[in-house]
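Sending over a structure as structure tokens; questions will come in a sec.
The complex appears here minus one protein chain, its other protein chains still in place.
Chain nomenclature is as follows: A, B and C, assigned in order of appearance, with residue numbering initiated at 1 for each chain independently.
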Amino acid sequence: MSNLVQKIRAFLIEEIYPLEQDFLRKRFRELLPVLQQKREQAKALDLWTPHLPKECGGQGLSLAEFAPLSEEMGRTPLGHVVFNCQAPDIGNMEILLAHGTDEQKQTYLRPLIRGEIRSCFSMTEPEFPGSNPTWMSTTAIKDGDDYVINGHKWFTSSAEGAAFAIVMAITNPETASPHQRASQIIVPTNAPGFKLVRNISVMGHAGDDYASHAEIVYENCRVPQKNLLGQEGAGFAIAQERLGPGRSHHCMRWIGICERAFDMMCDYAVKRQLAPGKPLATSDIIQAWIAESRAEINAARLMVLHAAQKIDGEGAHAAREEVSLIKFFVANVLQKVLDRAIQVYGGLGVTDDMLLAYWYRQERAARIYDGPDEVHKIAVAKRILRKYGFES
Amino acid sequence: MSNLVQKIRAFLIEEIYPLEQDFLRKRFRELLPVLQQKREQAKALDLWTPHLPKECGGQGLSLAEFAPLSEEMGRTPLGHVVFNCQAPDIGNMEILLAHGTDEQKQTYLRPLIRGEIRSCFSMTEPEFPGSNPTWMSTTAIKDGDDYVINGHKWFTSSAEGAAFAIVMAITNPETASPHQRASQIIVPTNAPGFKLVRNISVMGHAGDDYASHAEIVYENCRVPQKNLLGQEGAGFAIAQERLGPGRSHHCMRWIGICERAFDMMCDYAVKRQLAPGKPLATSDIIQAWIAESRAEINAARLMVLHAAQKIDGEGAHAAREEVSLIKFFVANVLQKVLDRAIQVYGGLGVTDDMLLAYWYRQERAARIYDGPDEVHKIAVAKRILRKYGFES
Amino acid sequence: MSNLVQKIRAFLIEEIYPLEQDFLRKRFRELLPVLQQKREQAKALDLWTPHLPKECGGQGLSLAEFAPLSEEMGRTPLGHVVFNCQAPDIGNMEILLAHGTDEQKQTYLRPLIRGEIRSCFSMTEPEFPGSNPTWMSTTAIKDGDDYVINGHKWFTSSAEGAAFAIVMAITNPETASPHQRASQIIVPTNAPGFKLVRNISVMGHAGDDYASHAEIVYENCRVPQKNLLGQEGAGFAIAQERLGPGRSHHCMRWIGICERAFDMMCDYAVKRQLAPGKPLATSDIIQAWIAESRAEINAARLMVLHAAQKIDGEGAHAAREEVSLIKFFVANVLQKVLDRAIQVYGGLGVTDDMLLAYWYRQERAARIYDGPDEVHKIAVAKRILRKYGFES
Partner (left out) sequence: MSNLVQKIRAFLIEEIYPLEQDFLRKRFRELLPVLQQKREQAKALDLWTPHLPKECGGQGLSLAEFAPLSEEMGRTPLGHVVFNCQAPDIGNMEILLAHGTDEQKQTYLRPLIRGEIRSCFSMTEPEFPGSNPTWMSTTAIKDGDDYVINGHKWFTSSAEGAAFAIVMAITNPETASPHQRASQIIVPTNAPGFKLVRNISVMGHAGDDYASHAEIVYENCRVPQKNLLGQEGAGFAIAQERLGPGRSHHCMRWIGICERAFDMMCDYAVKRQLAPGKPLATSDIIQAWIAESRAEINAARLMVLHAAQKIDGEGAHAAREEVSLIKFFVANVLQKVLDRAIQVYGGLGVTDDMLLAYWYRQERAARIYDGPDEVHKIAVAKRILRKYGFES
């Protein structure tokens, strides 16, 4: 375990784990003051935005080097937030770093890095399947110096309280290639026509502030054309570039959740008595779950590292098979490990006295968001089958 | 489909399905007035307490005859409540019918049947595994004409707002057989020393009123000895008698949930377009899920009917192998069907715009409550293995 | 257990189980003399062809009544043969009974029922997928009073030593409906142009006589037109009629295999010591396998009975959904139970000292023959989805 990971672990155990019960019971907004304080501590310890280049105040880590840090942060629901590595901001930082103009960087990236503002990413539309990313209805039409955006989005996570959204919209509907019709545009959330309809209630909770998923209507929403990110028509390409590392980030976090759940499962198996002197750990059914979980988590970690190394070395496009593989593989490991841990805890496992029930319901979506399992499987298989002569 | 089932289906679709969004979004207490009104309608239609003997106002159905009704009610979360068939009251009615004194019937059973009061069952203790039902710490000690009860219970479902609890407590600690040490005692919730500590927060919600699971402390809680149910020391035997049909009731309800989720899955697969003119239903992955779900639900229903027939014919004790088998088999079918349905719905499936997410999180406990899967498997296997000479 | 089942069980245990080691080690042909003797004994006990109507010398049983007999026979690989209920003859008897002319019955059915000859069914072609039964290349062209058949078939089980084959061939290639192009024709195996190319080596063995799967070339094979079964163009309809009960027969037999493997597994778990005084049966992993197997076998049996009752009451066509469901459901239960039983036996389980390894390799094809799992799942799902508006 590297020195940096050790520092992160120590900080989280000391400062953040004690907040978990509050996180489970209170509105997110109520946690903001204490979180702000912890974020300042993290900055003071030079643990802030470690994923960024050194010139941006980070540690200059490759994706593979960041993986163990992100896993460590994943062990607690507030882990990434406290170091300003949380999705969707981490992905937006990457886009702005790579494609932002100087002015965009000054206005949006710098305050984001400093943690003064938050952001969101507005792509998915309720009427269209995420699995067909070129099929969307939101449009951005030029009018004078502006884009006028009309459309309906949902699962725009963390929109409430965000300063700006990066919005995917069709700017070039006539272009031959469906992959070159959309653009990414920065939309301040106070722009006229940006309407946050509701925080969607997910698994029993609408949530609030950072911990929410908004439905948004863009109704003649007007922003200057200089808010375009990269080239016009490059929206899909940039999204793909964002999603590769983005999916890896999720996987790293999930491994952290797995390790925490594994710890909890082992701990309780040893403590909980079935009969005097006979702990749950004596059951070889439970022993088998522990060994299977260990094997699967190890496999997941090795695959994520391998994919991260490929992204580092050859870029996200070259690694898209590896990314799709980890996306569904790790999400399924996560679900299995959480399920076993809950079963070991029995009744206690479904209560909110433990983190397990939170992850169980929040992370059911891990097999759906950023591409359902099936979409990734089909994409991987078609790419492989083409080498065998398949024409799809 | 019998005439009775058709009437129930029509009533539920007409009167109760429209309440589901309120059920998902409001406190249970807020629904009480409209529920009360629907319950009166159900009475007027002679659909009230159909599980009871005719002389108690029911339909005089066997368990196997009741199964299709219960399945139908299971299709909506308020289905059983509106006909006064809901757990835990249905089980308490059975106990009181079989073991109650005339006075107990007058005081507790009659108003329960009329739906004027609710009840709860207080057995599980946080410090002891439910899988070892003879190992508990709650005691009831005779003092004058009373029992004085001390102990700590949890998962006493629906205790909030209940008029009385049936409490398992050790009355005869010195008896040789551990199965004859406990008794069941009726404890009015306004008895001195009955302390509802909290509604346990489960999968994100503490719930309220009927829709809650209480933690209760019995602190020198005093009730008259005439509140004893059946013989002293018969608590475990009565509990077993209650749990056999009780588990069958859960299974029937789960099949109803499965069928509703199956309907929703098929419906959405046909409606949701992956691309223009290409619905989800064209995917043979999804077709496979539908066929597998159909097979598993059919299997579950046949097994539950078979177990119910055995209980009807030979009693709960004779059918305990069949009951254990359906308990874990149907709970796992339920989890698989819900998981597939959610995956078909994608993002929409985890929102509270649908019932799926509610069942997904509420019914994770189906593999735990009334005996975890593993406990039932081990019990079944040991009984079978004894026929092959195993001495355990 | 009915009286008839008891007699069958006693006969098999006494007379046939002792032949199993020879069955595993010798060529089938070497067993013929002793088998002939046992078949005579079965006749003498009035256990011969129990599936047939009484006027044909059987017991006049419905399919659902035959199920427990067939299951009992399935417990040993020679079980069906000794009572003359074995596939493919049982299916051919059914076709000839329903569709044969008097002359065909005299020439082919009577000696088949008496056990004097054997038969085979020649449908599958290596170049075409069995999942698309209307796509075949074998043709039967009228020439004078004859059909001249040309084609290439495989998996014509038990062709070696058979007196005749029932052959599927295109007789009406121009007919609009692809389902009305083929006919079934009786082809004596000594007809000119009937060429048995080889017994296909399957899972390590080509087998011989009854226990074989032939590849056959029909090369200008000539038979009289009176050998046509039923109407010209009715081949597909008759095949469907045959396959419904045929698949049920397989399922019944598989349940017999499951029960025998279950017995063996329990027996060994109790006997085999992991350490002095600690048998395998003390492992709760193995206990879980036993309980899961018990649940799955029970489910399989109830589903098969249910499908058989529907075939009995409404015909094979009405029950095709139920038949497809049991085809894949029971085949998978079979594979799981065999796998667990082998794992309990460890090294001994893969040896030919036990029957398990034989079934493990022979019945891998259970998920393939008479329609692979996927084909049945897709067929079921499409039929269900149409009720929800799907147009496929």
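Methods note: contacts are C-beta pairs under 8 Å (C-beta built on N, C-alpha and C of every residue); 3 or more make two chains touch, one makes a residue touch a chain.
Values in this document were obtained by computation on a predicted structure and should not be read as measured data.
*Asks:* Any idea which of A:24, A:97, A:141 or A:290 touches the chain not displayed?
*Replies:* A:290
*Asks:* With respect to the chain omitted from the figure, which of A:136, A:281 or A:350 is a touching residue?
*Replies:* Residue touching the absent chain, from the options given: A:281.
*Asks:* Where the complex has a chain not shown, which of C:202, C:217 or C:237 is the residue touching it?
*Replies:* Touching the chain that is not displayed is residue C:202.
*Asks:* Tell me which stretches of chain B touch the chain missing from the display.
*Replies:* 283-285, 288
*Asks:* May I ask you to list the residues on chain A that touch the chain which is not drawn?
*Replies:* Per the touch rule, chain A residues meeting the hidden chain are 266-267, 269-271, 279, 281-282, 284, 286-288, 290-292, 294-296, 298-300, 302-303, 306, 321, 324-326, 328-329, 374, 376-378, 380-382, 384-385, 387-390, 392.
*Asks:* At which residues does chain C meet the chain that is not included here?
*Replies:* Its contact residues with the unshown chain are 24-25, 124, 126, 129-132, 135, 154-155, 200-205, 272-275, 283, 285, 342-343, 346-353, 357-358, 360-361, 364-365, 367-369, 372-374.
Basically, only the chains that are shown with their structure count from here on.
*Asks:* Taking each chain's centre as the mean of its C-alpha atoms, give the chain farthest from chain B.
*Replies:* C
*Asks:* Just give me the whole-number Å value for how far the CA centre of chain A lies from that of chain C.
*Replies:* Centres of chain A and chain C (C-alpha means) sit 53 Å apart.
*Asks:* Please work out the Cα centroid separation of chain A and chain B, and write it as a whole number of Å.
*Replies:* Averaging C-alpha atoms per chain gives centres 38 Å apart.
*Asks:* Using the touch rule from the top of the page, what residues of chain A touch 2 or more other chains?
*Replies:* Those would be 283, 285.
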